[in-house]
Structures are given as C-alpha cells and as structure tokens.
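Provided herewith is a single structure, encoded as structure tokens, for subsequent inquiry.
Removed from the display is one protein chain of the complex; every other protein chain stays in position.
Order as written gives the chain letters A, B and C; numbering starts at 1 within each chain.
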Amino acid sequence: MSESTTYTGFWQESPRPGILGWLLSTDHKRIGIMYLACIVTMFIVGACLGLALRLELIAPGRTIMDAQTYNATFTVHGIIMIFLFIIPSVPAAFGNLVLPIQIGARDVSFPKINLLSWYCYVSGAILAVFAIFSGGGAPDTGWTFYVPFSTQTTTNVNLAGLAAFMLGFSSILTGINFVTTIHRLRAEGMTWGRLPLFVWTLYATAWIQVLATPMIGITLVLVILERTFGAGLFDAARGGDPILFQHLFWIYSHPAVYIMILPGMGVISEVIPTFARKPLFGYWAMALSSLAIAFAGSLVWAHHMYTSGMSDFAILVFSFLTFIVAIPSAIKIFNWVSTLYKGSIQLAPPMLYALSFIFNFAIGGLGGLALGAAAADIHLHDTTFVVGHFHYTMFGGLGFAFFAALHYWLPKFTGRMYQHKPAVIAWAIVFVGFNITYMAMQAVGIQGMPRRYYDYVPEFTTLNQVATFGSWILAAGLLMMFVNLWLGCRAGDPVGKNPWGAATLEWEVPSPPPLENFGEEDPVVTRGPYEFKGVVADEY
Amino acid sequence: MNPNINPTAQAVDNVLIYIFGFSLLLLLGITVATIYLVIKYRRSKYPEPTSEVHGSFWLETLWTVLPTLIVLTMFWYGWTNYLGLRNVPEGAMEVKATARMWSWQFEYPDGRKTSKLFVPVGQPVKVTMTSVDVLHNFFIPAFRIKRDTVPGMETYVWFQATEPGSYDIFCAEYCGTGHSAMITSVEALPPEEYATWAQPQPPSAEPRGLIVLQEQGCTGCHSLDGSDGIGPSLYQLSGQQRKLLVAGQSKELSIDEDYLRRAIREPEAEIVSGYDPIMPAYDSDTLSEEDLQAVIDYLLGKATVPAAPKPDASVLLQENGCLGCHSQDGSEMVGPTFKGLGSREVVIERDGKEERIKVDRDYLLRALKQPKVDLVKGYPPIMPAADYLSTEELDAIVEHLLKQ
Amino acid sequence: MSEHKHEPVPYRTFIQIWVALLVLTGVTIAVSRIHLGALNIWVALGVASLKSSLVLFFFMHLKQEGRLFKIGLLVMLVILAIFIGMTFTDVLYR
Partner (left out) sequence: MSIEHRDDTGARFGMWLFLYTEVILFSGLFILYAVALSKFPAQYSEASHKLNIYFGSINTVVLLTSSLTIALALSAIQMNRIRQCLNLCWVTVALAIVFLINKYFEWSAEISHGIYPGSPELAEMGAGVASFFNLYYFTAGLHGLHVLIGATLISIVAIMTAKGKVTSDRFTLLENSALYWHLVDLVWIFLFPLYYLIL
C-alpha cells in the first residue's frame, strides 16, 4: 500500500480523505481493519501481562511483583483477553472483513451501527485502561467479578464493570448486524445450503451475542449499584444470595466461550477444504452442529459452580447437559479429519495453524470433559488445570484459528503475501512453546495447585518453571510470526485474486477488494462454497 | 470401610483415570489419523483430490452415537462417584470451620479452637464450613475435596485420613491479596496421639470455684446469672439481704462467709423463704475444705481476680487470623509486620493527611477497633475491624504487641 | 429477500385492543384481592402474558410479520425460560 502505482482497493477509495475516511467510514472492510488493529494491539498487551504472570511464578515467593500487583495483573490479563481480544477477535475483525463478501453483499445491514459498535469497543477499551491507571488502582477481582469480594474491594471495579458493559454492547450490536445481514442480504442464488461454514458459525455466534450478552450487562450493573448504593442484592444478610451472582455471571459467560470458539471453528472449516481441495465432509452436519453448540451452550452454565454450594440436583442436571455439548464438537472434529481423506493436501501456513487447532482444541475439549464430570471437577476446579483447559481452548483453539485467519485472509485484504518459510518456522515455535507452557500448567493443576496463586508451596516449583520456560518459547514464536506478517503486509509480493485456490466468493473479487466489493453487477451464486472444480490458484 | 484406602481420593481418582484414559485414546487416534492422512495425501503426490464425496449419512450417525455413548458413561461415572463425596459416613467426627480473610479457624465439638485441623487417622471427619467475609474455598488436594465457604450459608465436606501426616489445605476461591497465603494443614494423628491431644488441658482457665460449682452439679439448680431456678441464683451474693426461715421462725441477715458455709454444709437449718427445703447437704467427704473455700470465694467475688488468667495474646493472634496478614518475623506480608512494633514510628494517613506518630497503646487500640481511621502508609485499607474481641482480649493483644 | 409492507391497521382495531387491555388490567387487580395462595402469582402472570400477547400481535404488528419474526420471538422466549427455569434446579433443591 505504499506505492500508489499498484492497485489498492478499499484502502484508498473513500468518500472522505485521510484519517477521517477511516474514523467515519461505514465500509465493513475499513471497520474490520480498525477492529483488527485494535484487537491485535490488545492481544499483545494482554499477552505481555500473561508473560509477566509466568515470570512471577518462576519461583515460590515474590519474584518480580507483590501479591496485590499479581492479582491485578491476572485480572487485567483476563479482562483484556476475554472482552477485548477473544470475543471480538474473529467475529468483529474477520467477520466484518469477510462475511459480507462471502454472501455476496456490498455491506452489512446497518453500516452506521457497525461503526457505532466499533466506537463502543474503543470506549470500552479506553475505560478499561482508565480502570487500570486511575483512582483505587487496577481491579483485582479476577475476570469473574465474584461477589462479595467484588463489592468490597476498593479497587476500580466500577470502571472495569462499565468497560465490560460497553464491550458487551458493542458485541450485541455486531450480533444484531450479522443476524440481519445473513437473513436479508444474501446474493441471488446464495441459498442456506451454499453458505460458507464461516457464515454459519458467525450466524450461530451472533444469536448467542444477542441473547446472552445482556445478562452480563445487567449483572455488572448490579455489582456497580451494590458498590455505590449498598443494594444488598447479593448480600446474604440482606436477603440476597451470593451464589445467584454466579448463576447470572455464567449464564452469559459460558455461552460466551462458544462465542469465542464457534467463529474459530468456522475459520478452520474454510481453511481445511481449501488446502485439501476437497468439499468439507458432512456440510449439513457441520452447519447444524454449530447451531446445536450455540443452543446447548446456553444450557450448561452452572458447570462452573460445582463447588459453589449449589444444590446437588443442579449438579446432576448441569453435568449431564455439559456432556451433551461435547457431542457437536466431536462431530466437527471427525468431519474435519475426514475431509483430509483422499484430498490433495498442501501444508501452507494457514493449514498448519488449522491442523494444530484440531490438536489443541481436542486437548482442551477433552480436558473440559474431565471438568464436566462432577467428581473429577471437585478436585480440578479452580486449579491451574482449569487455567490449562481454557488456554488450550481459547488460545490453542481460537487463538490458533485467529492466526490461521491472519495467514489466510490478510493477503486478500492487503494484496500482499508474507514469506512462507519464516511463517512455518514461527508456527513450529509457537506450537511447541504453547504446548510446553500449558501442558505443564495442566499437570501442576492435577497435583493440586490452585489458580490465582501468587505464591505456591515448593512441590510445585519444577512444573511452574517448565511452564514459564515454555512461555518464552511461545513469545519468541509469536514475535516472529507478527514480524513476518507485518513485513509481508508492508512489502510482500503482490497477490492476485485467489492465491490459495479457494472457492468462496471473497476470492473472486480483487485483492484488496474495492469499496463496494463487487462492480456494477450484483453477484449471482451458482455453486456451493467448496466446489473446487475449475478453481485455479493464482501464481504469486 | 477399609481403613487403608482414602475414600474421597479414591472416588475422584477413579473418574479422573477413566476420563483421562479415554481422552488419551481419542487424542491419539485423532492425531495419528490426521498425520497419516496429511502425509499420505500430500499435494506433491496427489495434485488433485481423488475423491469428491460430500459426506456420508452413516458415518455422521456413527460419530454422533458413539461419542454420545462415551460421554454418557463419563457423566454417570462422574456423578455416582460424586455422591460418594457428599454422603458422609455414620459416626463422622464433626468440626466447624470458619474462613476469614485470610485464615482458618476450626472448632471441635468440645469447644476447643485451632487454626490447623487436627484429626485422628482412620475416622471420617465432617467439616461444616462458613465464612465471615467473602467466598473462600476449603481444598485438600490429598483428599481431592473442595467446597466453597459462603457467607450466610453452611457447606460441608468430609474426608478420612489413612496415614498420619500433615496435608495442605489451600484456599481455592480467589479472596483478595492474601489468597495464596491462606494455607493451613490437616494434622492427621494416630488415634492414641489424637486422644492425648484432645484431653482437656489440666490448668484450666476458669476459677476453681466455678469449676467446683459445675462439677458438683450446683448449677443444675442455681443459675449464676441472676435468673431464678429451683434454688436462688448465686449471682453477686456478696452483701445481699436474705429472708430466712429458721425452724419456723422468720429471720433476716446479710450474706457473708459464715452464712454461706452453713448454707452448704447444713442446708436444712436455714431455708431461704419462698423455696422448698430440698437442697442436699455437702459434708467434707463430698466437698473438701479447700474446694468449699474456693466456692465461697468465688461466690463472694473474691476469687475472680487471681483465677481469671489473662487471655493469651499469641493464641489470639493465631486464632483470629491476624497472622494471616501480619508476620512476626519482620517479613513483608499484606499488613505491616508485628516485629518491633512497640518501638516503631509509623507514617499514617488520616483523612488524607500524612502524619508520623509513635506507636503507643491508644494508637494500637484504634488500629484494632477502627482500622480505617489511621491507615499505615503503603498498605491497602483492608484490615477488618477487630470489634468481635472483648476488651480484655484487646488489652492483651495490645500489651503483647507493645512488647514486640 | 422479500420486502414486506403492511397495510395500515384501522384505528378501530387498536382501540378494541386497548379496551381489552384495560379490562384485563381490571381483572388482575380484582383477582389479586382474592386470596388464592400460590395460585395468585400464576393468575397474575397468566393475565400478564395474555396482555403482552395482545400488545405483541396487534400493537407491535407481529400478526402481519413473516415467519422469521415469530420464530425469533419463540427462540428468545425459550432461552428466557431456560435461564429462569434452570436457575431453579439450584435454588429449589438447595
């Protein structure tokens, strides 16, 4: 995008020049790019905090920070990673970039609301930063804000809650936009049976965003009211019930983990057929299992509360339902693997991330089964095994899917290709570092090390050191990956329309796509998303 | 129940092994299949795919039904073993646990309190728990048990130690700055050792006279707090007027040592009016002369001074969780260390203004009763007010701290 | 993608619905004065649901909208019932 001679698509076409052309743009691609920039920044900030956490845990006792700082650090790490990175990551960034083009639309249904949602995101991010640096100090409640602690601590919980509220609002607006867009703006011939799976998963995600997110909003507002007016809604002495808070919190936050993973699964379902040049195995099973995950995901929230003191009957019900959610995920795994059968497999960087997604997510998900079983969770709850589980699903799962998406779609939107060899090396380092870090964490969790522990008993030292060591490998790999991508976007070789030989619509428009995606004519779709016959990859 | 297996750990481990075992198999299967397919069908060997299948109904059904069956067994096994963690065996010893930021207090059936949990090996123990401030969680990895303590609510766990030893108890629910320091232990003692430990300590804290009153069963008829019973109350007798019936004749006197001695040794002689003459006589065989003296001293209020020992400050610091936040050896914890406290000058913040003051009695009392008034600079304002302590206890603590 | 335009609803329909709503309001107030024990709350909720259906289907034109709108509402209500109902698996059995 530096030389003006080459074609630059939507990067230059704008009704307004300069920075305002971005900040006031209602173009889904520009909004997507703005989201992407913010999200990657947030990821790096959050990840550096994670690195600091690991550094503190390299030895028992105090190493680089005191207990209060540690607590604030993991809280901020969690809030940034959950609300500012992972929930918006694929839907808001890649969803905005790709979804309208994939269904043959010129934009989303409500472009202005799309922009508003970005502003909500940014104000949420600013509030969150404010919460760290002002007044009573960074919040120290953990990202779960459990009462009564969150109503008693003197740190900036109110601001952090408000930030999460704004981010939730942003997420709701994106969800409303996507549901409406998918229903109303599909191009001619784009039947439900021809929707790419990425769209299906975004559709399922969007419904969760719409129907679950308000619950976190009201819950956090109640915490803020409790802190400012002493409302006592969760205070046992005043007729409240602290466990009820946990219900309300997880009613949102469990479905939220499927907001996180579903779009990632969508990315994988795009990448695997493309690099196997074969239709996705079991299209309808994949599409419907996405909806099934979204629906069943709203039935299982209390599996986070087995030890909270809730009734044993609830444990019976929720444990049962938790196992039911695992089934559609299993279906997806099996279908991805079968897609490889008799394909023509190319191990390009996106494919490597996609395949390692399957591996990591299987570990994380199978660990989830141990957590879902009532007896086993009693031992594992709130140990670093849970921390391992969710880093495997969130980072190993969605994080890797996000990296796959970066490697897959960035060339489309920047018009330039990164270097493949460094990309593969970076992938290998990330993969190895990731598994060392979190495998060690899971192991020490099984031995009984509680999470959110600033200090630990000496028996746990070795495994913690392994985990810290792994996190450095991971960080080195990520640094290499980001540098390679950045250089690729700035100065890589120009690519044509379709560098990977993929069959969905976004690969039929120029790279980068022009302002309204399609020329004068609206596209007419005549084939499925994974019919590769006659689709040829451009040389680049 | 076989005393050699750790019942709760067994229940959990069964499930863990079952699920992890299955998971390992599945993971291995999936990974091997993926790697095999990727190598076999690499593009350099197959430039175009050799199949165009879109799916297979039978395969989809297969891998819907199979995982369903697998997860249902996992669920059921997990649930039934969980019940084993909930159903407390008969004859369990009951202990009450109270969690507070950031310490534990255990109370045994006999009223004794400790900050570590002492249990006999081989006997099931049921711990009934609550919290006085925020959520905490009682977690013993060795027994695989874990349960939140919730303010305003009671929860319980049970376990049975099979080997003597010391097992860590962690707080596994995030509860603020001292969360990771909220560690104590189960001290499992062989039954005989436990029995010795559980003996009531001989030098009792209570005045001898009171003990005698209780041992002799006097309190079955006399209250000690002024309320009426079968007999008159023994509350603050010194100097009181009494109307008596002596051999049918009415008589009045004020209570003194002699009167009390007679009232105990020959109760039928003088009857307090309004009461039935039913009190048994206590001769010197039943009640020794010393004991009688002790009782009389107690009843006249003379005994309390020497008999009531001062509360033991170091025990109080332990029991009330002070040491959860303050160290005694100078090391930095959540609150300022107690070491050298008595001879220290501290910088405090009062109403937002800083002030340097010398630590003295008044300051320490204020620090305990209204910790939010003077905040020691550099520490978070999180110390709970120690208003649940009695004046004597506070005095003892302050005196103790001044000597540090 | 079909555009779906409604005919304007005549004033009379709306006014009839409004009268019905007022009558139902009267009914709930009246019923609440009679002691029915735990039933009271269910009657109150029943009448409220009736009233809200009137508002939804007529005032909010749900009657004229396509299937998508109705399914959407149903999904929302099911999820709502799940959220409330399943919380009670804990609260009632604690």
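The rule is short, and it goes like this: contacts are C-beta pairs under 8 Å (C-beta built on N, C-alpha and C of every residue); 3 or more make two chains touch, one makes a residue touch a chain.
Keep in mind the model is a prediction, meaning the values are calculated, not measured.
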Report summary line: Shown chains contacted by the missing chain are A, C
Query - Sole residue of A:179, A:271 or A:387 that reaches the chain not shown, by the stated touch rule - result: A:179
Report summary line: Among the options A:56, A:140 or A:241, the absent chain makes contact with A:241
Query raised in the report: For subunit A, which residues lie in contact with the unshown chain of the complex?
Result: 15, 26-27, 106-107, 109-111, 113, 172, 175-177, 179-180, 183-185, 210-215, 217-219, 222, 225, 229-233, 237-241, 244, 247-248, 515-516
**Report entry** Positions on subunit C contacted by the hidden chain, ascending
**Finding:** 1-11, 14-15, 17-18, 21-22, 25, 28-29, 32-33, 35, 38, 40-41, 44-45, 47-48, 51-52, 55-56, 58-60, 65-66, 68-69, 72-73, 76, 79-80, 83-84, 87-88, 91-92
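Keep in mind that, in the parts below, only the chains that are shown with their structure count from here on.
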Query raised in the report: Taking each chain's centre as the mean position of its Cα atoms, how many Å separate subunit A from subunit C?
Result: 37
Query raised in the report: In whole angstrom, how far does the Cα centroid of subunit B sit from the Cα centroid of subunit C?
Result: 52
Query raised in the report: Counting only residues that touch at least 2 other chains, which ones in subunit A make the list?
Result: 243, 309, 312
Query raised in the report: Can you list the residues of subunit B that touch 2 or more other chains?
Result: none
Report task. Using the touch rule from the top, collect the residues of subunit A that touch subunit B in their complex. Result -> 66-68, 71, 140-142, 144, 146, 148-149, 152-154, 235-237, 242-243, 276-279, 281-285, 307-309, 312, 315-316, 319-320, 322-324, 326-327, 330-331, 333-335, 337-338, 340-347, 355, 358-359, 362-363, 366-367, 369-370, 372-383, 446-448, 450-457, 532
Query raised in the report: So in the complex, which bits of subunit B are touching subunit A?
Result: 11-12, 14-16, 19-20, 23, 26-27, 30-31, 33-34, 37-38, 41-43, 46-56, 59-60, 63-64, 67-68, 71-72, 74-75, 77-79, 81-86, 133-135, 137, 139, 141-142, 144-148, 150-153, 155, 168, 170-181, 183, 332, 334, 380-382
Report summary line: Touching subunit C in the complex, subunit A uses residues 183-186, 207, 211-212, 215, 241, 243-244, 247, 251, 298-299, 302, 305, 309-314, 317-318
